[in-house]
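Quick one: the structure is below, questions incoming.
All protein chains of the complex are present and in place, except for one that has been dropped.
Entry: subunit A
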Amino acid sequence: MRFRAQIQNINIFNKFVTSLASLGPVAWVRLNGNEVRFTIIPDQGTQVWAVLTIDTIFDGYTVQSAANNVINLEVPLASLQRALRSALQATSASIRLTKKDDIPILSITIVSSSLSSTPHTALGANNQFPNGDGNTATQDTDGEMSIDLSGRERETIITQEVPVKVLSPLAIEGIHEPRCREPDVHIQLPPLIQLKSISDRFTKLALLSRPGNSTTGITTMGPRLELAANMHGCLKISIKTDAMNISSVWTGLSNPELDPGQVEGGEEGVREHASTRMKALGDREGRSEEGWSRVRIDGRDWGKVMSVGRLGGRVIACFCNDHALILYVYLPNDADGDESVLTYYVSSYSE
């Protein structure tokens, strides 16, 4: 079993892992010759199935195994994230699967040039700063040159070892991506930072309006946010409590056209599609009561989902009325062809 690669986009990889880590402590990582898949299935809350094309994060990627060159791992996300974070300033970083004391580990080797991050002026001169004023460390710019060292020599090599578990094909046999009926409404979400700040605010308000126990955590159930969208570019987020009813509406968003190639039944399928019927209802201002597809989601969980905004991708939300919300997060990609996509399955709670 072999896996090794250069991490060519540490920043994206780090943000990606950080986003996932908010939803669950451990990810199932599936590596094969074409793609890297990260799956989070928490005990409760939103599932993520993320597919990254190899060149989104890796370079010089090799994966070999007895099981059709597929490797399945269980990876602790916090450790992986910590390791990647230390590579953010690195000159280069590589990752490989290895074994130490019979424990499989993902070993991340980071080459960091100290020159880039440390002002070497401070190195030569010490103990001669003036007394009294602590922060007047005299920065002698010429002192930098006095240390005669080539940049190559000054490289610091950091090795981070993340313990992982290798999963047998049997162990993952029964895990399937959730299947869901065709959505009623699909819409491109507004910039997630707007959506996140407003939903965080709503969640907080709802928590505060609860009688007295907003901080005790007696109830594990977070407040319910209602998210609704229509096929005329409107998205509505609202919260209802005994004392209040607040909502925010975005208008002028886009509802992407369905691709007949992707829909079962082709052109005919598109005509018969639930979203086509929804187009007949509702309006551009979102005033009408008709034409909305609604889901009720857990406010806290939604806040964790919104963490994906740091990746800056385009997000399409698919609403299955009263059933589920599916988010497709497309990572920015220069090249044409396969896109990296993170799929979030958020279930809707009943009223």
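We adopt the following convention: a contact is a pair of C-beta atoms (placed from the backbone, for glycine too) under 8 Å apart; a residue touches a chain by one contact, two chains touch by 3 or more; residues count from 1.
The criterion applied here is as follows: contacts and distances are computed from a predicted model.
Q: According to its UniProt record, what is the protein name of the omitted chain, chosen from "Proteasome family protein", "DNA replication complex GINS protein PSF2", "DNA repair protein rad9" or "Trm112p-domain-containing protein"?
A: Answer from the UniProt record of the missing subunit chain: "DNA repair protein rad9".
Q: Determine which one of A:50, A:164, A:258 or A:326 touches the chain that has been left out.
A: A:164
Q: Can you say which of A:196, A:279 or A:323 touches the chain missing from this structure?
A: Result: among the candidates, A:196 touches the missing chain.
Q: Based on the whole complex, identify which of A:306, A:329 or A:346 touches the chain you can't see.
A: Of the candidates A:306, A:329 or A:346, A:306 is in touch with the missing chain.
Q: Using the touch definition from the top, which of A:9, A:22, A:188 or A:251 touches the missing chain?
A: Residue touching the absent chain, from the options given: A:22.
Q: Considering the entire assembly, which residues of subunit A contact the chain that has been omitted?
A: Output for subunit A: 15, 18-19, 22, 25-26, 74-76, 79, 82-83, 85-86, 88-89, 100-103, 105, 110, 114, 117-119, 122-123, 126-127, 129, 131-134, 137, 149, 153-165, 193, 196, 200, 203-204, 207-208, 214-215, 217, 300, 303-304, 306-310.
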